Structure formats: structure tokens, C-alpha cells
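With one protein chain held back, the other chains of the complex are shown just where they sit.
When the chains are written out, they are named A and B in that same order, and each has its own residue count from 1.
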Amino acid sequence: MKLTLKIWRQAGPDAKGAMVDYPVSDVSEDMSFLEMLDVLNDKLVREGQQPIAFDHDCREGICGACSLFIDGRPHGPSRHITTCQLHMRKFKDGDVIHVEPWRAGAFPVIKDLVVDRGAFDRIQAAGGFVSVNTMGNLVDANAQPIPKLDSDKAFDAAACIGCGACVAACPNSSAMLFVAAKVSQYALLPQGRPEAKTRALNMVEQMDTEGFGNCTNIGACEIECPKDISLENIARLNREYLGAELSKE
Amino acid sequence: MARQGLFGSSLIKKYWMALTGLFLIGFLVAHATINAMIFFNDGGITFNEWAHFMGTNLIIRTVELVLFAGLILHVVDGLMLWRQNRAARPVDYAFAKHNANSKWYSRSMGILGTLILLFLIVHLWHFWVPSRNIVGSLEPYGSDAAGRENLFALMVQVFSNPAVVVVYVLGCFSLFWHLLHGFKSAFQSLGLNHRKYNGFIAFCGAAFSIIVPVLFAAMPVSMYLGWIK
Partner (left out) sequence: MSILDAKVPAGPIERKWSEHKDHIRLVNPANKRSIDIIVVGTGLAGASAAASLAEMGYNVKSFCYQDSSRRAHSIAAQGGINAAKNYPNDGDSVYRLFYDTLKGGDYRSREANTWRLAEVSASIIDQCVAQGVPFARDYGGLLDNRSFGGAQVSRTFYARGQTGQQLLLGAYSALMRQVGKGKVKMYDRHEMLDLVVVEGKARGIIARNLVTGELERHGAHAVLLCTGGYGNVFFLSTNAMGSNVTAAWKAHKRGAYMANPCYTQIHPTCIPVSGDHQSKLTLMSESLRNDGRIWVPKKLEDAKAIQEGKKKGSDIAEDDRDYYLERRYPSFGNLVPRDVASRAAKERCDAGFGVNRTGEAVYLDFASAIERYGKMEANVHHVENPSPEKIRELGMKVVSEKYGNLFDMYENIVGENPYVHAMKIYPAVHYTMGGLWVDYNLQSTVPGMYVLGEANFSDHGANRLGASALMQGLADGYFILPYTIADYVASDIRTGPIKTDTAEFVEAEKSVRERIDKFFNTKGSEPVDHFHKRLGKVMWEKCGMARNAKGLQEGIEEIRKIRDDFWANVRVPGKPNELNQELEKAGRVADFLELGELMCKDALNRNESCGGHFREEYQTEEGEALRDDENFAYVAAWEWTGEPGKDVMHKEELKFEALKLSQRSYK
């Protein structure tokens, strides 16, 4: 099939970018979206042009590196998959496809479609952990049973891959779903309870400091999340934070 | 820069939005109930009786101050959210399919709120300002059959103008959309989300968003059409 790609090109962090048209032909429906870009890049290099920079790594939907805003939506038109799992059979001959980087002040563009998501690491470093050192002699893993429902819900939250689609989808560029997923995972497990209050306060403070927008419960993040992280987690963060804020000394 | 204080973090702003929102929803209930007294169609006697009580009772007058404070808080908080959220995305998408993942009214709470606020100014000017003797008064409208000051007569007069009726109906539409997101959003903001009750909350929200604005809109319309005299 033949397609027209409209791709954001930006030479560097401070350069002015623009959408550039690239006609592509001979696209096989078995290709993944990124393989289609590989083929385009191969052509660009042979023609002496700059290939398009984009983040990607595992190409099986788990590392969270790929991050394209395709055809007006993060990770493209299909639900519950990442860009690397999107295949060209979802498109048809003659389609015009816009490809843009995540857009948020807290995710500055580095080059073309590559953005800096370091803000997520800093949020994690502010409290996204259980303060336990490496010890060979911890209590036995089975010493403390955890209700299966809590454990399953913690897993649902822990499935977050930190890709940033929630921020990209949110009209407010809010990172609440990401933060809520991490806070929820630990809040639901007994191992995470001792630090639950400081965790919620510190991670939210860091989130605000990074310049993400405020959550206004629009819900776009939940729809676009490739790992189906639920808004329930945001409600849980709201509860956790409220309790922590009211009781802090 | 960490955000501190009364409007501190993004979450505290959210709580204020929810709390003031729910408070204003409470007010809407009272307001709609009292105004619905016109539907007794008794020449405004019941309505004026309630209006008189509301206008003279000390507790109610005090609550009225709180109401204004709540409203201002809701507006100021909303404007701050709107400003910060705009600033969080300095470069926008060239092409975005927002409708694929969210409702337009959820994304437009700022605009809807502004429309409601503009309507509110008109509405206060029409009724609250004269009835509190700030500019003008209710005196020109005489007394009703029970001898009370006649707010009802003012309503009849105001709603005889079709342009005003249209403005009021549009105001009610804005309120409908605003509530449709705001009602359940307030619960989510306060952390009240549970698989078992979410459906119920959503139903109440939708029902409330329809009933209250329809009730309000029915007043100018029915007065204009002469159903209520």
C-alpha cells in the first residue's frame, strides 16, 4: 500500500521543528509501524538525508521506550498496545498519517520524535520504592500472606511501563495516572504501607515541580494507556494524598 | 518550584474544586427547590413566602456569604487550573483526535464554567441585586396577594423578554454539560471510586445534570409562554 506520512522533524532541542511530508510506497501489511519507519529511514540514508530519530527498544510492547503520537493518538489507533505492536494492516492504501512526538512541557523534544522523559525517573526517585536494603536474611517471602485481590490489583497498577502515553493523551499534560499507578501498587501491599503517606506527598510534589498539568478527571489517559491502568488508581492516590495531607505534622 | 499553601499541590486544588463543586451542587438543590414553588401557579404566593424567608433569615444570609466565597473559590481555582494546564503543553499537536479518548465537555470545563459565570452575572443583576436593594429594589413591583414583596412579579416581567429567555436556556445548557462532568468528577477527586458504586454515582450525576437544568429552564420558558401567571 501507499501512504503519506506527515512527520515532525526537529534537528535539536532548541531548533524549530515542522511537519514534513514523506510519501511511502510498498508498505506491507505485515510490517509493524516501526518497521515501516525503518524502511523509510533506510531510504533516507541512501538518499543522503537525515533519518528520522525515534525511541524504541524491545519492540514487544513492554520496555515503554516507543512513544509516537500516531494519527492523532498516542501509540496509534488500536487500544492496549504500544507503537511497536501496531501493524500496518490497521491502515489502508492512501491514508495520510500524522506522526508527532509526545507533547508536554515536562517532556522536551530532544530530536525529531525523541523526547526526554527523565521527569518520570525523578518522580520515581522521590518516593517510588520501598525502603528496604539488600539483605540475605529478610523474613521469609511467605511470612506475610497478602489477599489475592489486593495482590492482583497491585499487579494491575504495577503493569505500568512508564511510556508516557497518559501525559501525551491528557489535554492537561497531567502525569497523574503514572504517579497513581506507582503509589497504588505500594499502597495495596503491606510492604508499602509504612511509607505510604510520605510516598504520596513526595511523588506528587515532584510531579508538580516537573511542570505537569493538573488532573481534571477527563479520562483520556485510561483509554490510551497501553497497559489498561485504571482511573481507580487515581482515586486511590487522591485518597492516599488527602489522608497524608490532613495528618501530616 | 514546589507548590505550597492553600492552593498548594495539584491535588489540593483538585480537592477544593470538588468540595466547592459539591457545595454549589447543594446550593443548586435549594435554589431549584425554592424556585419550583412558582409551579404552584398561585400568583407567586408560595414562592414569595420562601423568597422572603431566604432574604431575611440571618442564618441564610450568613450562608449566602459562604456561598459567594465558595463560588469565588471555585472560579479562582478553576482559572488557576486552566492557566497551569495550558502552560503544561507549550507546543500543541498538529493533529489530535481528542474525541477518540474523551468527551468534549470534560475537556471544556473552563469554557462551560465561564459561560455559566457570565450567565450568573446577568442572573444576579436581574434578581439578586434589586431584591437585596443594592441597585434598585422590589418596591416598584408592589406586594403580592399575601402582602409580601413581589419577587415573582419581577420574574414575570424579566421573562417577558424572549432574548432573556434564550440567554437563560443557554445558561441551563452550559450548566447541564458542566454538571455532567463535574458531578462524578467531584467524587473521583475525593477518592470516592469503587467498582460497586461507580455506576450508581454516574447515574445520579447524569440524572442530576438533567433534572436541575431542565427545572431551571422550565421557569423562564413557562413564564414566557404564559403557563405560569
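Just so it is clear, a contact is a pair of C-beta atoms (placed from the backbone, for glycine too) under 8 Å apart; a residue touches a chain by one contact, two chains touch by 3 or more.
On a predicted model such as this, the values are computed, not experimentally measured, just so you know.
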>> Using the touch definition given at the top, which of the shown chains does the missing chain touch?
In response: A
> Which of these touches the unseen chain: A:A104, A:A154, A:L231 or A:A244?
Replying inline: A:A154
> Which residue, A:D38, A:D95 or A:E245, contacts the hidden chain when the whole complex is considered?
Replying inline: A:D38
> Of the residues A:V99, A:A126 or A:M207, which one touches the chain left out of the display?
Replying inline: A:A126
> Which residue numbers on chain A touch the omitted chain?
Replying inline: 11-12, 28-32, 34-36, 38-39, 41-42, 44-46, 48-51, 53, 55-65, 78, 81, 85, 87, 89, 110-111, 114, 116-118, 120-121, 124-142, 145-148, 151-152, 154-155, 158-159, 161-162, 185-186, 189, 191-192
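What we mean here is this: only the chains that are shown with their structure count from here on.
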>> How many angstrom lie between the centres of chain A and chain B, each centre taken as the mean Cα position?
In response: 37
>> Help me check something: in the complex, which residues belonging to chain A touch chain B?
In response: 6, 8, 19, 69, 71-73, 77, 98, 100, 103-106, 109, 169, 171-174, 176, 204-205, 207-209, 211-220, 223-224, 231-232, 234-242, 245
>> Give the list of chain B residues in touch with chain A in this complex.
In response: 1-3, 9-15, 17, 81, 84-85, 87-98, 100-103, 106-107, 109, 181, 184-185, 188-193, 195
